[in-house]
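Just below is one structure, and these are the notes that go with it.
Excluded from the complex is one protein chain; the other protein chains are retained at their positions.
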Amino acid sequence: MISSLESAPIDVLHWFLGLLGSFGVPAWILAIISALIIIGTIIGVFLSLFALTSVMERKILARVQNRYGPNRAGPFGLFQPIADGIKMITKEDLVPRTADWIVHFLAPVVMMVPALLVLAIIPYGRDMVPAELDAGILYFFAVGAGTEVAVFMAGWGSNNKYSVLGAMRAIAQMISYELPLVISAIVTAMISGSLSPSAIVSAQGGFAFGFVPQWFALTPWGFTAGLIFYICALAESNRSPFDLPEGESELVAGHLTEYSGFKYATFFMAEYVGMFAICGMFVTLFLGGWQAPLPFLDIIPSWCWFLGKVCFVAFTMIWVRATLPRLRIDHLLAFAWKFLLPMSFAAFLSAACWHYAGRGPLAWILSLAIVGIPYLLLGNAFTNRFSVSRRTYLFSE
Amino acid sequence: MVTDFLKTCCADPMKLIGEWFVILPALVLLLAAAAAVVMRNLIHAALLLTLSFIALGIVFIALGAEFVGFVQLLVYVGAVAMVIVFSILLTKPDQLTKSRNLLSGFAPAAGVAVAFTALAALLGFIFSSPLAKKPMPAPASAPVAAIGEALMGDYVIALIVLGILLTAALVGAAVIAMEDKP
Amino acid sequence: MTLQILLAISAILFAFGLAAALSRSNAIMIVIGIELMLGAANLNFIAFWRFSENPSDLAGILFVIFSIGVAAAEAAVGLAIIILVHRRIRSVEVDDASNLKG
Partner (left out) sequence: MSFLPSLESPQTIDVSLGPQHPSTHGVFRMNVTLDGETVTRLQPVFGYLHRNHEKIAEGNSWLAAMPYTDRLDYICPLTNNWAYALAVEKLAGIEVAERAEFIRVITAELTRLQNHVAFLGFVLGDMGAWGTALMYAFREREKILDLFESLTGARMMCNYMRFGGCRCDLPPGWLDTTRKLVDGFPKFLDEMEALLTGNEILLARLQGVAPMTADRAINGGMSGPVLRAAGVDYDIRKVDNYGIYNRFKFRVPRGTVGDCYDRFMIRVLEARESVGILKQAIAVIPEGPVVNPKAKQRGFRPPAGEAYGRIEGPKGELGFYLIADGSDKPYRFRIRPPSLINLTLLEELCVGTKIADVMVILGSIDIVLGEVDR
């Protein structure tokens, strides 16, 4: 029963393919059908997850902000995404007269494609990787680079000053945060000795003392790298407090200002799917992927664990969005280049020391020191630079 | 039976769609490159250049050099193309259409002529060379681990030099482009 | 498929790049042309590696990796220079940057 749940999706696929095979369908058609089924499943799961999250995000934000949120469409407002979808599709699609219409039209498409493509290499469960690639992590970042082009195309193609400003911000931000993002991801690849996500997940298997999971996030270097990855993931997916390209209080809607109707919906969808993809990568690299947190919890199928963790990370992102004000562009860039980048190098060094010091108590002390000291120094220098201080005020009677 | 076939298909996509896996992206590559070269609008040229980079990356992947293909996408699409676009925006965004297309005088014609002479010569050599008529050998692949070991083994000096070069280029570019502060 | 086809594709790509670099007057277009030529060279390396007798010898691949790295450095420095020139003479046309002609 347990094992059947664990591999249920794969079993169903194989059973279906076997059934088709028994009707004499040639093997190459079966291969295409199998690929289509897998693609359909992933897209279906993530789009329904997107629909669910778009309503959950609004509910959670509402909860944080002392209000109700959507509660009219369906029970608890659960049909809100459907209502939104119908509204988006039936809305007029406006293209500014002076816009570069080809670029304007292509931008949402270019945005959507990488967001969906990167889903291919994420290990969703035990033996459940749609495309097992040797260089999976490299693929993730290489394909993910396409979003930058899309954001730029959207901003420039609209021929709107806010949009162009948003596009410039987006490029500066994404280039800056790409570096610490990649470096902090490479740290895990270095420790597990492989660029393949499933190998990295299996390197985090097992339990120390029988109950402490050996996830990378629970080591000093992994914690640092994970935090850096998380922050950069927020920046890469344009989430608050790094939502400068959109920056609705400054740039109206940044690169999305001139988008309406279905094109806007496509952007919206792509941003959420991209967010899930990067959450999935975060879970894979640092939170043990599909592994259960405690040994006896193995009875729950691995793909449930994976989805659960992804949803949890996505929830924290929503939480951050509800809590923090937005950074300014110069703070943002200074933070990336002067704090995150050196810290990711420190995490890199720390991981190397951890590996060569034998992964024991000595390794803990060493790697903790290597990430801790730069953190204190850089953090001090950084807060001093902006002269952040408490003030005293004078009172006159 | 089915799963075995699936595995071979995934391992070598060439088997499924054959040479078209190389030819199609190569065609896209050439068309995009040609369009990028003749485009008047610089941003369009840069975007088409990005497209040709993507197509080139796919050609690499189709030829079995996965790792290089991904590196190509990551570096060229993610960084070089964006830096080009950014510098276009930073340098006279207002004059994009006014920009003269070609050099003045005979220079452009001469340039094109040189390019086509070079092309003719190259094509002549290529089609007369016996080496070039070699048939395709068995599918090859470059495992990431092997590349990593080569980079850290025989080629480690080159890698370090490259690292130093990139650092120097980064610092140099930052210094060059920095505002002259009075 | 033979090696010829790949080499011909690469040659055409190179010619496009060369034409752009030699005839366009905008410095950024020249950078674009140079990038295309580098891409053509990389394609050649990969093609020869693919058709070599001994594909486990990774020299072709590694050369491309290094070449991509160098190209990135070149693009960064080249565009920084273009921005600096633009700041000085308010133009990115190479014809205008002729102060040293005498």
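Before moving on, here are some points about what is shown:
Should a chain be cited, it is by its letter among A, B and C, assigned in written order, with residues numbered from 1 in that chain.
In the analysis below, contacts are C-beta pairs under 8 Å (C-beta built on N, C-alpha and C of every residue); 3 or more make two chains touch, one makes a residue touch a chain.
Everything quoted here is computed from the prediction, not taken from an experiment.
When you scan A:21, A:241, A:293 or A:308 for touch with the missing chain, the hit is A:241.
Hidden from this view is one chain, which touches subunit A at 61, 64-67, 98, 100, 159, 161-162, 164-165, 168-169, 240-241, 243-244, 247-252, 321-331, 383, 386-389, 391-397.
As a working rule, only the chains that are shown with their structure count from here on.
Our note on geometry: subunit B versus subunit C, Cα centroid distance of 8 Å, whole angstroms. None of the residues of subunit A touches two or more other chains.
Touching of two or more other chains is recorded for residues 67, 71-72, 79, 83, 86 of subunit B. Residue ranges of subunit B in contact with subunit C, taken from their complex: 19, 22-23, 26, 29-30, 33-34, 36-37, 42, 45-46, 49, 52-53, 56, 59-60, 63-65, 67-68, 71-72, 75-76, 79-80, 83-84, 86-88, 90-92, 99-104, 107-112, 114-116, 118-119, 122-123, 126-127, 131-137, 140-142, 146-147, 150-151, 155, 158-159, 162, 165-166, 168-170, 172-174, 176-177. Listed in rising order, the residues of subunit C touching subunit B in the complex are 1-9, 11-26, 28-29, 31-33, 35-36, 39, 42-43, 46-47, 49-53, 55-56, 58, 61-62, 64-66, 68-77, 79-84, 86, 90-95. On the side of subunit B, the complex with subunit A involves touching residues 1-3, 5-6, 9-10, 16, 43-44, 47, 50, 54, 57, 66-67, 69-74, 77-79, 81-83, 85-86, 89, 93, 143-145.
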